[in-house]
Structures are given as C-alpha cells and as structure tokens.
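Sharing a structure, written as structure tokens. Questions coming.
With one protein chain held back, the other chains of the complex are shown just where they sit.
Order as written gives the chain letters A and B; numbering starts at 1 within each chain.
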Amino acid sequence: MAETSTMSERSVTRFLTARRGGGSLHWTDIFSYVYLALGVALMFGPVVWLALSSFKTPAGLQEFPPTLLPLGQIERSVEGYDDPLPMFKVTMDDGTVRELAQIRRIGIIAQMVDPENPDETIKVPIASREPIREFRVAWENYTKPLERFNFLTYLNNSVIVTAAATLVTLLINSMAAFGLAIYEFRGRNAVMLFVIGTLMIPITIILVPAYLVVTELGMVNTLWAVILPGAATPTGVFLLRQYMLTIPRDLIEAARMDKASEWSIYWRIVLPLSLPAIAVLAIFSVMWRWNDFLWPLIVLNRSEVYTLQIGLNAFQGELDVQWHYVLAMTVVALIPVTLVFAFLQRFITTGIASSGMK
Amino acid sequence: MKNRLHMTLAMGVAALGLMAGNALAETELRMTWYNDGIEGEVMRGILDKFEADNPDIKVTLDVVPYKAILESLPVQLAAGEGPDIARVTDLGGLSKYYMDLTPYISDPAYWEENFGPFLKWLRQPGDTSSISGFMTQLTVTGPYVNKTLFEQAEVEMPGEGATWDDWAKASKEVADKLDIPIPMAWDRSGHRVAGPAISMGAKMFDADGEPALVDDGLKLMATKLYDWHQDGTMAKELWGSVSGSQYLGANEDFANAKVVMYMSGSWQIPQFADTIGDAFDWWAVPAPCGPAACTGMPGGASLVALKTSKHPEEVGKLMDYLSSEEVLGEFYGKTLFIPGHLGLASKGVDFATDDPRAKHALSTFSSAVPSISPIAFDLQGYVNNRVMFNALISRLGEAIVGELTLDQAFDRMTQDVEQQIAEKKRGG
Partner (left out) sequence: MALEDTTRSKSDSGPSLLNAIAAWPVRVLFTILDVPLRGLQRLLGIRAMPYVFILPNLAFFGLFVVVPLFINFAFSVTGGTNLYLDDRPFVGLEQYGFLFDCGNYLDPTTCREDRFWRGVFNTFTFVFFQVSLIVLFSLITALILNREIRGRGFFRAAFFFPVLLSPVVVALIWKWILLRDGVLNAFLVSMGLDPVLYFVSPTWSMFWAIFVSVWAHMGFYTLILLAGLQAIPPDLYEAAEMDGTKRERVFFRITLPLLWPNMLVVIVLALIKAVQIFDEVFVLTGGGPGTATQFIVQYIYTTGFSNQVQNFGLAAAASVVLGVVLFVLTLLQLAASRRKDEA
C-alpha cells in the first residue's frame, strides 16, 4: 500500500520537482529547503525558548540580553557574612581583573569584598563587574507551585473530562453525520444550514445563558458540566459528514440487499471507512477539552473537580504575573500535548490530509 | 489487549470521579479564596486548628485565580450556586449576596467595636446593622520610592507635605542622572488614581450623594497623568498598553530597580520583602499632597459569609473563630497584612519580619489610615465604586494613547458611569 502511495505521489509532484538536465538544482528547490528550515525554526523555536526560560531563576529571567541556557550565579560563603555572597568578575581601575563577592548593591555602586581578605570593603561601579555563573536549573519554578495544589486530582479530572467528552462527541457526531450524509429526508437542508450557521458561534458569547442551563440541570460542580455541553460540536458533524459523502453508495445499497439494519450499516460499514476523519475529530476534541479554560472556570468552583487548566492558573493572584511561575506552568500544560504530538504525529498528519474535507 | 484495559480503566475511573461529590459525612464548609502570596497557606494552618477543635466541621479552601473572584463568582452567586464563605474585593458590589451573621455569632458588640468602619463597606445602601464579614487585610494605597537611587543621584527626597509635582520632578531628575528607564509608575487601576485625585480636590459625589466622577479635581489629576505620559515621567507600558479596565502593575520593574517611584499600595510589602530584600532600600513614603488633601485610598479584601450557605450556624462558629483577636493577630502577623481590626491596629501587630524596610513600610501605611480623607472612605464603601474606577481608567488610557482627547475622555467617563448605573437600577 505504502508503495502505491509513494508511486502516485511521485507522479503528482514530478512537474514541480523534475530537475531538468539531471542534478542541477532549480531555484525552487533551494527556495523550498530554505523555507522549510526557516519554518521549522519558527514553529519550534518559540516553544523551545519558553522551555529553556522556564528553568531560569527570577533574576535570570530579568537579564538583558537574555542568556540561552539557564545560568545561576556562583555564591561563596565569606567569613563575617551569614549568607553566601554572589561572585563577580570585576575589572578594577588599573585594568586588573579580580574575583570579588558582592555584599550589596546601592544604585550604581556595588560594595564588594575579596573572599580571601574579608575585612576590606571595596566600592565598585556596577558597570565594571560581571557575574560569574554556572549552568544551573531552577527546578523550584516547577516544584513550588505544584506543591501548592493537588496536582494528581486535577490531572485525573482533566483526563476523565477529555476522555469522556471525546467519546461522547465521537459517538453522537458520527451518528448525526451519518444521518445527514446517507439519507435524503425532509428537513435535511434545514439541519445542515443550522449546523453551518452555528459553526460560527463562539462559546464566549453564550457563556452566561449556557451557565443558566447547566445550573437548571443541576450539573454545576460536576464533571458532567464540562463534558456534555461541548459534545455536540457542529464542526465535528460538518467534518464527518463531508467525509462520509465520499463513501460509495453501492456499498450501502449492497448491505441493504443483505438485510443489514441501518444501525449496522452505520457501524459496520460507514464508521470503519470514516476512521481517518474520526481520528481527526478525536485529536481536535482532545485538544479542545484539554485546553478548555474559560468554561470550566465558571462551572467548576470546588477544588475536587478542578481541571488542570484551572489548577495551573490558580496561583495567579490580584498582583501582576510572576513570570518564572507562569512560564513553568505553561510548560507543564504543554507536556501532554507535546507527547500526543510526538507519538501520533505521523498519524495526525496523514489523518487530516486523507480526510480531505472536500 | 493493553489498550482495552486502559479504556475500561478510564471509564471506571470516570464513573467514580463523577460520583465522588456526594459522599461526605460531617458538615463541610466551602471557602472560595484567592492568593496574592502566602496567605492561603497561613489560612490553611489556622483552619486546621479550627478543625481540630471542631471535629464535626470540615472547611475546604477552594483556591481560584483572582479572575474567577471578579468574573465567575458574581454569576455563580446570582444563580444561587455560591460557596459558604468567600474572600472578595468588590465589597459593595456583591453585598446583596452576603449573609447577616448577627444571629450566629457569639458577640456582635465585639464585631461592631473592632470592625465598625469596615462593616459599613459590606452593607447595602440603607442597611445600618448587618454583620457579614471582616477584612482579611486592610490596604492603603501609596507610593514606594527607591531610596538608594535617590542617594546615588544625590537628589534630595521631597519631605513631609511634598506635592505630587515635587515627587514627579525629583523622580525624573534621579532617572535622568542614573539612566533609569522609568521615573515614575502607577498601577493601571482606577482605585490607585482615586486617592491622588481626591488630594487634588475631586469630590467623587454630588450634594445628593450620587456619583459625580468628573469634576475639576479629577480633571487636574487626569491632566497631570496625561502630561507625565507625554513628557516621559511615566512610561506608556502600563497605561498605554492593554484595553479597558485591565489591571497592570509595575512591581517587577520596581523590584528590578527600573522604576524610581512606584504608586501602588501596602499589599506589595510581603512581596517586596521577599523579592527585593536588601538589594536596595525600597521605601514607603506618605501619600504626596495636592491642594485639597494628602490621602491614599483604603481598600482590601474581605472574608464574607454568603446567603447561599446551608449551614449558617457553622459559618457563624467559624467566623467567630477566625475573627478573634488572637487568630486574626496571627494571620496579619504572618502575612504582613495591615490589620483591619481596630483593637489590633491600636495595639500593634507582631509582624513576622526582621526587614527594616518592610517594618518601615508597614508602619508608614498603618499610620496613614487615620489621615485618609473621608471622601476616600465613602468612595470605598460605595456600592458601584468599581463602575467609577473602570470608567476612569479605561477612558484615561484611551486618551493617553491618543484615541480620544482629554475632553472627550471626560465626557465618556461621565457617560459610562451614568449608563452603567442606570442599567443596574433598571429592574433592581
């Protein structure tokens, strides 16, 4: 199978890739590789930068220009001082370079001391000193906020919500798509129009009315409140239906001849053939649910039902953001998605590509 | 095979998780809380002691992002889905959801005596007697300066009674000499501007007690802020970015010595003690003056009992415990919060810090409380004060970036306040 695929792809692309005269690169080849290299750097670069930054100390984050790797300043304990002092490389007035420990900094002057000779205090303009640093990872950016809340409970809730919501979505969306794709019936166009019309409605604008409905149903502070409301996604119905339209009708007619029930046509014939599109929807559903923030924030206000996204944001107070925690928690939120990506990337891309969405 | 197992497991766990909410024996109280610093941990420690004394009551602390306190909690309360107790900052705005604790607490006189002026903030207009909660912290707005930079630049710090203009000029001078990027920064918050505006003569209310945001005093303050942004005394990064009434602070920039003078408030003390330490002398200074007064704004967060609670007796018991002088003293002391308890305020709280800067700041802000203008107290107690703050900050922000002229901004402020209050009055 794979061979057929490459064969046909090759012929598809021959016109673009044909290197005329054999061997000599056409400008489009060079352009392609340059474009792709830049593209990869642009797609991953920011995320890598975020991850690297998340291991820096608050002081390290403030540095300008920033360093690539997380560095920590070397500290030495000096006689006569309770706490270890940070070490600097100082260019003295006479041009010599000394390694001194800083006692304190006052404006543009630093009071420094030579660890070998702790009695004498030396005043140095801050412009002429440079911290001596080593590679050091600030794990506390991660451990501190994670200690503050019940990480495992939130993780568990998020997994339950994501899994349950995705299953419900796949089931009811695929059924509806089947109904809309396979049959001609009265009201079909109306329903389709409706589906497409509501494709466009962002949850943000019906937040409060939707909350009222959920309250009336008594679902506030249960995980159902986050699982069910988003299950009937119009996007999913649209995507699956478009795919199911491409399934040959002969197959269905033949099954009917064999007295298969409509339900078994649905799950024995149409569903298996629609798997690529279903896989796409599954991936999207997982993403949506995992990343959901605004809605859970309203319907869940008890810590035992918090999802991870609420938990990760719970340390943000009235004060301004503390970047070292924000960055670390962003990385934590990123990890599951990146893992999904790493394991399923081949599958994701072929799935979406072959679902076609014509 | 493995996949199958996972699937069944996940489903089983799902079913369990969904049912877990119902299986609790003793009375459980829910307290919705947000954190600026370590106060959640301190509160948890106190609650543990309470639970040990009262084995039949369990208190769960639901820590939420501050955003949820401002945005989600009001909707939840309106739908009758709130917790038993919550830590809130929109004191007047939510007052219709507060429970009157009077029948459930042991000594209402103690509350009146020690929380008197703050109880008013929690009451609806017309109500003079209800007791709904106490202040987890009293805050006072006021500026900090980087004293070290002043010394460095050999510029003298303006002394007692100095005006905002004096401070602005001095900060600019320091910044120019030492090449500091931001001479002066104010939190992007209407509450922060209100104090100085009152100092400039703003009255905030008309003779009938109705809100009258825009008057000559406010115009004077707003014009100064506008000019400072144009001449570089203030950086546009706070007021000139983001839209509407969103809050932005300059605490990180101040902590990194990029700001000479920072207008914020007493709640920054624990954070500065932690992040700045002795890196430089961060110094709280008394509220600078205008022609009318030298005042900051009082404020703070309050722990309130809510009507939605089904266990008022237990809530009363808990609030009694938490508000006792001993427990509250411990709480304020550990969190470095200015006491919202008159007894403790006059006796003094034993703050858990050795930092001379923090001690100085705490005493500066504590001693500023008596000199706060009555207008500022009234404004803080006014139910729709955030409507006024939001109109002020969002329109002034639009003027500073040049979308509106100052005069247009003033008109819009008046309009915004009128419209929102009219909407609120419609259908009660």
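Structural remarks
Rule of thumb we're sticking to: a residue touches a chain if its C-beta (ideal position, glycine included) is under 8 Å from a C-beta of that chain, and two chains touch if they have at least 3 such contacts.
Note that the structure is predicted; figures quoted are calculated from it, not measured.
For the chain excluded from display, the touched partners among the shown chains of the whole complex are A, B.
Across the entire complex, the residue among A:Leu155, A:Leu228 or A:Ala255 in touch with the chain not shown is A:Leu228. Taking the complete complex into account, A:Leu334 is the one of A:Ala59, A:Ile74, A:Ile132 or A:Leu334 that touches the chain left out.
In the full complex, subunit B contacts the hidden chain through residues 3-4, 7-8, 11, 70-71, 74-75, 78-79, 90, 93, 236-237, 240-246, 248, 384, 386-387, 390, 397-398, 400-404, 408, 412, 415, 420-421, 423-424, 426-428. Although one chain is not drawn, its touching partners on subunit A can still be listed: residues 1-2, 4-5, 8-18, 32-33, 35-36, 39-40, 42-44, 46-47, 49-50, 53, 62-66, 171-173, 175-176, 178-180, 182-183, 185, 188, 191, 196-202, 204-210, 212-214, 217, 228-232, 234, 237, 246, 261-264, 266-267, 272-273, 275-276, 278-279, 282, 287, 290-291, 293-294, 309, 323, 326-327, 330, 333-334, 337-338, 340-341, 344-358.
In the analysis below, only the chains that are shown with their structure count from here on.
Inter-chain spacing, taken between the CA centroids of subunit A and subunit B, is 33 Å. By the touch criterion stated above, subunit A contacts subunit B in their complex at residues 58, 62, 104-109, 148-149, 156-157, 159-160, 163-164, 208, 211-212, 215, 220-224, 297-298, 301-305, 310, 313-320, 322-323. On subunit B, the positions that touch subunit A within their shared complex are 10-11, 13-14, 17-18, 20-21, 30, 32, 34-37, 40-41, 60-68, 71-73, 75-76, 79-81, 83, 89, 148-149, 151-153, 178, 247-252, 256-257, 267-268, 271, 275, 278-280.
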